[in-house]
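All protein chains but one are shown in place.
First chain written, first letter: the chains are A, B and C, and each begins at residue 1.
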Amino acid sequence: MPENLFPLDSSKPFTEQEKLGHNRWHPEIPPVISVKPGDSFRVDCREWFDGAIKNDDSAEDILNAPLHEVHKLTGPIRVEGAKPGDLLVVDILDVGPIPMEEGPLAGQGWGYTGIFAKHNGGGFLTEQYPDAYKAVWDFTGQVATSRHIPGVAFEGIIHPGLMGTAPSAELLARWNKREGDLIATDPHRVPPLALPPEPNGAILGGVAEADFDRIASEGARTAPPRENGGNQDIKNLSKGSRVFYPVFVDGGNLSVGDLHFSQGDGEITFCGAIEMSGFIELRVDVIKNGMETYGVSENAIFMPGKVEPRFSEWLAFSGTSVTLEGEQKYLDSQLAYQRACLHAIDYLKKFGYSGEQAYLLLGAAPIEGRFSGVVDIPNSCATVYLPTAIFDFDVRPSASGPHQVKQGIPAPRASA
Amino acid sequence: MPENLFPLDSSKPFTEQEKLGHNRWHPEIPPVISVKPGDSFRVDCREWFDGAIKNDDSAEDILNAPLHEVHKLTGPIRVEGAKPGDLLVVDILDVGPIPMEEGPLAGQGWGYTGIFAKHNGGGFLTEQYPDAYKAVWDFTGQVATSRHIPGVAFEGIIHPGLMGTAPSAELLARWNKREGDLIATDPHRVPPLALPPEPNGAILGGVAEADFDRIASEGARTAPPRENGGNQDIKNLSKGSRVFYPVFVDGGNLSVGDLHFSQGDGEITFCGAIEMSGFIELRVDVIKNGMETYGVSENAIFMPGKVEPRFSEWLAFSGTSVTLEGEQKYLDSQLAYQRACLHAIDYLKKFGYSGEQAYLLLGAAPIEGRFSGVVDIPNSCATVYLPTAIFDFDVRPSASGPHQVKQGIPAPRASA
Amino acid sequence: MPENLFPLDSSKPFTEQEKLGHNRWHPEIPPVISVKPGDSFRVDCREWFDGAIKNDDSAEDILNAPLHEVHKLTGPIRVEGAKPGDLLVVDILDVGPIPMEEGPLAGQGWGYTGIFAKHNGGGFLTEQYPDAYKAVWDFTGQVATSRHIPGVAFEGIIHPGLMGTAPSAELLARWNKREGDLIATDPHRVPPLALPPEPNGAILGGVAEADFDRIASEGARTAPPRENGGNQDIKNLSKGSRVFYPVFVDGGNLSVGDLHFSQGDGEITFCGAIEMSGFIELRVDVIKNGMETYGVSENAIFMPGKVEPRFSEWLAFSGTSVTLEGEQKYLDSQLAYQRACLHAIDYLKKFGYSGEQAYLLLGAAPIEGRFSGVVDIPNSCATVYLPTAIFDFDVRPSASGPHQVKQGIPAPRASA
Partner (left out) sequence: MPENLFPLDSSKPFTEQEKLGHNRWHPEIPPVISVKPGDSFRVDCREWFDGAIKNDDSAEDILNAPLHEVHKLTGPIRVEGAKPGDLLVVDILDVGPIPMEEGPLAGQGWGYTGIFAKHNGGGFLTEQYPDAYKAVWDFTGQVATSRHIPGVAFEGIIHPGLMGTAPSAELLARWNKREGDLIATDPHRVPPLALPPEPNGAILGGVAEADFDRIASEGARTAPPRENGGNQDIKNLSKGSRVFYPVFVDGGNLSVGDLHFSQGDGEITFCGAIEMSGFIELRVDVIKNGMETYGVSENAIFMPGKVEPRFSEWLAFSGTSVTLEGEQKYLDSQLAYQRACLHAIDYLKKFGYSGEQAYLLLGAAPIEGRFSGVVDIPNSCATVYLPTAIFDFDVRPSASGPHQVKQGIPAPRASA
């Protein structure tokens, strides 16, 4: 087993560990680990809220989740010799929950999915589902089940929700400018259009005290995916994947975190993935001058792993870019996917699920979201695919009508 | 083999056939075929432009393609006993090119993909690629290759691009109202925001002469997907699929056409699929009152077939909702998928493809387009997956740099 | 579509066609077609019994099937320039039933599976099932169902059961010697140990009359697979496969036939596949001196196609090398697979199938037969995998006990 270069003690908060990670993007956060091209190594990763969400039957913790403190990232990891313009090759050798943990931060054995309240995070369907809800998922081996969502079980596609390289000063400035410009168009919107730098709650690894306030006021938030990869929430960055990141600073300064036991395409409930603490094993390499050689400047490239759950039967729902109120929008795939997901929820409600249960399920299960048509004016066509095998009953339409699930503990709810 | 209820003579245009189809949606277009629940049958389908696009090395035909005349649809097919509120179950038993054809309309043996000019159709990347281009694809068995795009070969996922039930008068009126409202916001836009009813070029099957002009002026255009299914361009409606359509008029009045030999998710070049004439075998059934029973009102549900090409290795590109000019947009998956596709094109150009060749390839090959993240404000994350096995060289990034394809006939271009 | 170089008229027997094929292996059978390396072409193939088996509810035709007349092969096909020592590359571009046929030989729309009587062919489980049975399968698109076996439907993996190159005179002599030696050890066994050359019923293509009797008395029977490929009955030689055959005579002299709509691994009922007439499209090429280069002398190499039915759930049965009577054999995988198949049949009988129905099903459906353990003295372990999706009921073991299928027409039986 490769050496663990960033071990975390489950009994202590993220900020009291031997090595300190970070929760903002900034080129001046110094590397906490240094490795060579070709090296394999392991690091631990803390669940994105550092244990604020509990394995219980209340959603108060989701309602009041400390969003300004996320994500707790492991890194930066310096790769010797990596220079701006190179491609950093990252192999995900293994990733999983941390076994045999104890204490309040234990990640092994369970995880959670949340619908975030409209005033604290929101989500893909926040207009329809404005209140906070939670589902706790139990892991038995590779399978997740939930006492809050009856009748389903599925193999997790375990993956890091967030991984990326550090931005250059120039790139960071560009991020802050463009996101600030967007926020300025509607600064009081709830939920906000974007999240500006926020010194409150900033964790900056080994930044010297003299620089802390400046860097905290400049550091980009970790919520969005950007040119450096970042919070891409690509469910297929599973074991065996290879990712190619652009390098913007000397050493690349890779960071990783926000591990998910499973997630549906889109991670639609905002915290749609099944969030957990865990470990990840990586191997890194460098393609010199790879950005120019391969035409990569503003994105990560990746090759998903070969070992993901196989499904051969899917039930799919389509949506188009017409709002719920009947207004025609122009080629809007975001809206089309919302409508497809709402159609799937409408369908699942006929089987006895609450809308929130169905919404939570679509966030967490290995559903696929597809751009089916993006050119047939004025309607985009988006589709969401549910693997039928995750249900322990026949979920297909038939002349005999829908089976009714037997409800146990409803998904916990909290509203302000 | 099931009886062919709608045979087409390849030597004659669509309007001179024994049975006449249609190219507009309207509840008063009378059924041309009637079948019973449980029936299996075959129909022929004409390529969407009825033979206007030729197997040659010019793109003039794409430049001047008669868009007001599409799509040439087979139907309506009445299913006895189907009533509004029912779900129409449609099994796609088989679909393929028509073998052994001759004459100018022959669909067998080849098909085509086009980039449509910005002033005549446009496409997903029309700002970057405003001129008309064409690629002709040859079929050998189930595999497509093109003299205009070297170094690739792939198995087709043959499917109907367009299938759907007739709208009710009320639904049709709603379509015309909402699409008209959208057009009114920018009536002179090029390409247009939507296509209003257009009597010129309307084909209305068995509509009586007295009603023709009225119906032609009311009939909805077939370009967009809508509540009735329609031009969904879902590449996975392959052989063995089962589709559930809402029924809006007595008999359901199913129509089908626009067969594709292959297509990538999104059909990004507008005519991104490999267009062809062919046949389709269907079996129909009815779930009485299925719309209410299964919560279906505004969309089709489907289950894709089990027999599609298997790929185990993919190269994927991500994109976010930042414009090429660097402007930050808010959670715009349409834009994110454009950026992902442009990243893939930038990459493929390094292997010696022209941008247009890469664009044509992404439209036609069995690529997958995914909604990876749709909640991480302000960026949606979209990903496009290319199966590496479709290339006859190693398309993966490596230290040895990109292979260079050997160009033959470049993709034909035409501009006004 | 490639040119059909060997068309068959469905209304006429094999021997009255324009071009004459053959049903014995011999180097002196002259080529009936000649093609060049790189050529694509189509040929028709006749069902192995040339229409002797009918679409009815009797098994008399199976009981009396004319085994000495099989297989009706299309070819030999000469590939220009192929020399002994080369590898002949054969791409299976397409293969399928012949559409729209009429008359007694129609292959389209249906096929059949037979259990052959012990005294006329026998089969894998002939000791347990000594009588003749038949199941007729109807094709709807790519799916097979049978009025004789309720509750199952599956996508066919269409393939040629038999394809191979002509033997050299030396190789033919070796075949005849070794098979004759085997027969001599028990010459009156029923069923026989092997089939010697048999002039009665021999069809020899364009062999000159003066040579006919000699060649008919020397020509090897087509039943077994041998060094030249031959009747390998590999269900995965599906569309898109590439096969590499050793070349033993100038031109290679490829022959092909015995098309199957579907088959299980092993083709256990002897005529376990769903037999049909059809067409096949091939592309040929030559690797000069490929036998030495790649170490190929006594076998074909192949790469199966990418488009086969996907199944994600299987129910598997194991067997070991102990006879039904309890005798321990030494590492006998043939026996172990028999026991595995018998265990599967015992299981399916609990769902209301007759043993013969279950046996017929295992021959025809896309089951997989695996060598699981071959070294754990004294027992080989063989396993047979049934895809659960082919059943229209839940075929898995559970506390609620087996579902009972509703029988319609039982599988027809005939005994001498």
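Quick note on the criterion: a contact is a pair of C-beta atoms (placed from the backbone, for glycine too) under 8 Å apart; a residue touches a chain by one contact, two chains touch by 3 or more.
Computed from a predicted structure; not experimentally measured.
The hidden chain, counted over the whole complex, makes contact with A, B, C. Per the touch definition above, the residue from C:197, C:219, C:319 or C:412 contacting the chain not shown is C:319. Among C:199, C:373 or C:410, the one in contact with the hidden chain is C:373. Only one of the listed residues, C:69, C:233, C:281 or C:356, touches the absent chain: C:233.
Touch with the hidden chain on the side of chain C covers residues 87, 89, 122-124, 174, 178-179, 181-182, 191-195, 223-227, 229, 231-236, 244, 265-270, 272, 287-288, 290, 293-304, 306, 312-320, 322, 326-334, 337, 339-340, 343, 346-347, 349-350, 368-383, 385, 388, 396-399, 401-402. Along chain A, the points of touch with the absent chain fall at residues 1-2, 40, 92-94, 99-100, 108-109, 140-143, 155, 239-240, 281, 283, 306-311, 389. Summarising the interface, chain B meets the missing chain with residues 310-313, 389.
What we mean here is this: only the chains that are shown with their structure count from here on.
Rounded to a multiple of 5, the Cα-based rotation taking chain B onto chain C is 180 degrees.
For the pair chain A and chain C, the fraction of shared interface numbers is greater than half, so the two copies use mostly the same residues to meet. One simple way to say how far apart two chains are is to compare their mean CA positions; for chain B and chain C this gives 39 Å. Taking each chain's centre as the mean of its C-alpha atoms, chain A lies 51 Å from chain C. Looking at chain C, one finds that residues 310-311, 389 touch two or more other chains.
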